[in-house]
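All protein chains but one are shown in place.
The first chain written gets the first letter, and so on, giving A and B; residue counts start at 1 in each chain.
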Amino acid sequence: MSSNQWEIGPIFRALMRNKVGAILIAIQIAVTMTIVVNSIFIILERAQRIERDSGIDEVNSFYLTTTGFGENFDPKSTAFNDLELIRNTPGVLDAIQINAIPVSGSGWSMSFQTEPGEEKETQGGAIYMVDEHAIDALDLEVIAGENFLPIDVRFRQPGVRDWPDNVLITKVLAESLFPDTPYQNVVGKTIYISQTEPMIVKGIVDKIQAPWVGWDDLEHTVLTPEITGFESNRYYVRAQAGQRDAIMPVIEEALASSNKQRIIRGMRTVQETRERSYRGDTAMIKILSTTMVILTIVTGLGIVGLASFSVNRRKKQIGTRRALGASQGSIVRYFMIENFLISTVGVSLGAALTVILNMLLVEMFSLNALDWYFVPAGMIVLWVVGQLAVFGPAKKAATIPPAMATRTV
Amino acid sequence: MLTMTDVKKVFRTDLIETHALRDFNLQVDEGEFVAVTGPSGSGKTTFLNIAGLLETFEGGTYQLDGQNVSHLNDRQRSQLRNEKIGFIFQSFNLIPDLNLFDNVDVPLRYRGFKRNERKKRIEESLELVGLANRMKHLPSQLSGGQQQRVAIARALAGNPRFLLADEPTGNLDTKMALSVLELLKQINQQGTTIVMVTHDQHLASQAKRNIYVRDGQVSEMSGIAEPAHIEMHQAAIG
Partner (left out) sequence: MFTYYLRLAMKSIKRNPILSALMITAIGLGIGASMTTVTVNYLMSANPIPHKSEQLFYVQLDSWSEFEPAREPNEPPDQITWTEATNLMQANQAYRQSAMASTGGVIEPQGQDEKPFMASIRLAFSDFFPMFDVPFLYGSGWPDSSDKNRDYVVVISKATNERVFGGENSIGRTIRIVGENFRVVGVLDDWLLVPRFYDVTTGAFDETEEVFMPFYMKQELELTNGGNTNCWKTPEGEGFTAFLQSECVNYQMWVELRNDNEKAQYMNFLDNYVNEQKSLGRFARPLNNRLSNVMEWMENQEVVADDAQIMMWVSFMFLLVCLLNTIGLLLAKFTGKAAEIGLRRAVGASKTDLFIQHLVETACIGIAGGILGLGLAYLGLEGIKSLYGEFVQNLVGLDVTMMASAILLALVSSILAGMYPTWRACNIAPASQLKS
């Protein structure tokens, strides 16, 4: 088959005689591509965000808050009794009292620095107040140094401002604080909290996320060894595999009946918490995907509609072409090429619009800049959509009999 | 050149069957100029469509240039049309969005000629019909007679052995019709076989041979039939 048969020149010239229709489709394709590419980019970014591993055993864990009231409420004995009760409940792997829950959105952060004093370089870090059971309860690994000993764990009264002497920090925080030192060697070093108060890094844990999923330093985390005596306290429970749902009501009931001077509230699985924290992202993914699909369908149907129309209008012309020697394949090809030319204009314009929209999004909503390969990928997708959409009408055009040429209608 | 033996064509619609051709027999030799006349609905266009491979038929045989065309597939039929047959239509059938040059170019593209070859042929054939200077014009900018000349140029550009015309002058006034006929005669003299359907007895009489189609059958060169009777017959069928 020679390239002459492709008729690109005549098709293009014929198109130019019906510019408006072609331009309308081209713009539709361009805008569709703009939305599709930017949406996919946002979707992938959000999906990546959601995928991030919090470092803890989310599947088997849950937590709850207890708030004491009344004069007879004793936070200290309550905390110790509760922990003992929970840890001895069958089905519980381990449990801790903790001031904040990873991924939950609320917590406590402090600044840390490697030299004491004002105006030093600092790193923010989320604080989890826990005891030596944290490693097992949270499913962490001490990859350098050692875990807390029971003796390290102090009782923290409300209003206390100072900090325990020994802490565990994450590998990422160790590397941020001491960029030139291998993390193993950070063990034993002194870091400063509240600008001047020293703490010794007793060990390095592999990974645990801070509570705020939108935070840049998501893996900057410090574990401090303390049981707190606040009015409200949280317990984090890791169940044995498969036991979580069964023991949740058991523990709630046991705690409620062991001490009437408090209410138990906010019992929730970590999975649910994750789902809540990322709900905005999940929703955005779903909304953008739906929009994208519907939009593509609308554009596709628009192409189908217009192509069918133009086939109908050109029946006689198609018959004539057939009479003059066009095979069915040539007729299909004619419409496919025509669409390809329109799409090419569309996706070229679309490439420009895609980049512009992305720049606006970067500017106005500080999204990330698009990776370059999204643009050609989007162009190919829209080309394919166009070709698929026009294939049906083109097939129909090919069935127009050559005898149509001699019919006087 | 063209031999039809007992060709049958039936159109079936929901309610009725129309026997457009029944045992149609005709032989046309190389170099002939045949005028086909007959009453409306007698099957002239149907015959021409079958002759030009625009339509299939049910029974009998049709040999074009010594080749039996019954078992050809769409591709082969298209190719035959493209190489051996030129068409001229009553309503010209120029493609409105293409200028004259591109219109004449259409069959040449399907033929797969090289660019220069196409250009040469287009110019020559437009020259022949006297419209070489309007190559860039659109069909809508021409008169009916001029459009038909372009259609003739398009039919000739591929050097077909065989030219089929269905009432080529039907939309033209007498003067234009005569000039188109002159053109066809000239082409015939150069060796192209022509079959032309017409309602115009005067034009028909100028052809070398006349055939008369009536009720889907050929009655070779006879006198003038009684059209009223045939119309009524047609009405009875349809």
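Just so it is clear, contacts are C-beta pairs under 8 Å (C-beta built on N, C-alpha and C of every residue); 3 or more make two chains touch, one makes a residue touch a chain.
Small disclaimer: the values here were computed from a predicted structure and weren't measured.
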Exercise. Of A:114, A:194, A:240 or A:387, which one is in contact with the hidden chain?
Worked result: A:194
For this session: With the full complex in mind, choose from A:263, A:352 or A:384 the residue touching the hidden chain.
Result: A:263
Problem set entry | Sole contact to the chain not displayed, among A:79, A:100 or A:288 | A:288
Problem set entry | Residues of chain A in contact with the chain not shown | 20-21, 24-25, 27-28, 31-32, 34-35, 38-39, 42, 67, 69-71, 118-119, 158-161, 194-195, 230-232, 263, 265, 276, 279-280, 282-284, 286-288, 291, 294-295, 298-299, 301-302, 305-306, 309-310, 312-313, 361, 364-365, 408
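Throughout what follows, only the chains that are shown with their structure count from here on.
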For this session: Quick one: report the Å distance separating chain A from chain B, using the average Cα coordinate of each chain.
Result: 68
Exercise. Chain B touches which residues of chain A in the complex?
Worked result: 1-2, 4-5, 7, 9-10, 13-14, 17-18, 316-317, 319-330, 401-403, 405-406, 408
Exercise. Which of the residues in chain B end up touching chain A in this complex?
Worked result: 45, 48-49, 52-55, 74-75, 78-79, 81-83, 87, 89-91, 93, 95-99, 102, 105-115, 118, 138, 154, 158, 166
